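Below you'll find the structure, written out as structure tokens, and then a few comments.
Only one protein chain is missing; all other protein chains are in place.
== chain A ==
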Amino acid sequence: MTTTRVAPGAERQAQTPRRGKRTGAAGRAPWLLLAPFLALFALTFLLPIVVAILSSFTKVTRNGLFGEAGVTSEFAGFGNYAQAMADGSFVASIGRMLLFGIVQVPVMIVLCTVLALMLESASAKWPGFFRAAYFMPYGVPGVIATILWSFLYVPGLSPLFDAAKLVGLTPDFLGANSVLWSIANIVTWSYTGYNMLIIVAQLKAIPVELYEAAKVDGASTWRVARSIQLPLIRPALMLTTVFSIIGTLQLFAEAQVLKTVAPAIDSQYTPNLSAYTTAFAYNDYNVAAAQSVIIAVAAFALSFAFLALTNRKSS
């Protein structure tokens, strides 16, 4: 699909070379190099997005008792979107993820920034070991991490309850009010080290001359962190925050796996779980497509809102 659309452009390019040394081969070369990527990109990104948008505006009606008289599809306008937004559980799941994000994303970003600054300060011993230890959970898939933590959340199996009893606490990790924060803990455990590594990379790019100048000026460690390091790692902080916002709205595996041990998690606990349930339990692909589009648009909107907000603040 892409290649056919692309070929005429490439030929025209070859016929009217902008530079004398551009030959036909050089004109075709970039498209040849791009072809495998673009073909797969079209198949697995563009086409599904088009399909999702189209089917979110379509209504499929099955004729006859079991659909034996064939199916008819017609344009539904915003019907599917209206149906998705009228579903209280779906709207509640978006609200739940907003609450989750407002608490978990700042906690994680602050934690990984503090860890990165501590590891990069000369005060830290064995930074290589700590960096590896913090990064290790990133190699544990979300599902496995959730299985791991779910064992620690279940009374009778978990040593955490014995430890809590010693100090007179009886925690309930899987209760209706606490399970969201138990999920937040799993997400924080999984991704803090990864985000920390991105920030460490940016910290390492700060020229040594700046530190030396600060030293000559007699600046304290706090002062260096606040006036040199934090402003210069801003791009890394924005990147990790935007990825965290997108990740929060996509939350799926943690909730779905924890559902088997936590009755407080229903089949529409997160927006993605809701879309999955709509598609595969209710077989309503069109409403599920509308839900997927809503999730993607919400992720876009929140990311842009965050970027706009931080840009306005800085200028």
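The criterion applied here is as follows: a contact is a pair of C-beta atoms (placed from the backbone, for glycine too) under 8 Å apart; a residue touches a chain by one contact, two chains touch by 3 or more; residues count from 1.
The criterion applied here is as follows: contacts and distances are computed from a predicted model.
Per the UniProt record, the chain missing from the shown structure is "Multiple sugar transport system permease protein", taken from the list "Mechanosensitive ion channel family protein", "ATP-binding cassette domain-containing protein", "Multiple sugar transport system permease protein" or "Putative transcriptional regulator".
Within the full complex, the residue among A:V71, A:L99 or A:A124 touching the omitted chain is A:A124.
Taking the complete complex into account, A:V200 is the one of A:M108, A:V200 or A:I265 that touches the chain left out.
The residue touching the chain not shown here, chosen from A:M136, A:A176 or A:L309, is A:M136. Annotation for chain A: contacts to the undisplayed chain at residues 9-10, 12-13, 18, 21, 25-34, 36-38, 40-41, 43-49, 51-52, 55, 115, 118-126, 129-145, 147-152, 156-160, 162, 189, 192-193, 197-198, 200-202, 204-205, 207-215, 218-221, 223-224, 227-228, 231-232, 234-236, 246, 249-250, 252-253, 257, 260, 272, 275-276, 279-280, 285, 288-289, 292-293, 295-296, 299-300, 303, 314.
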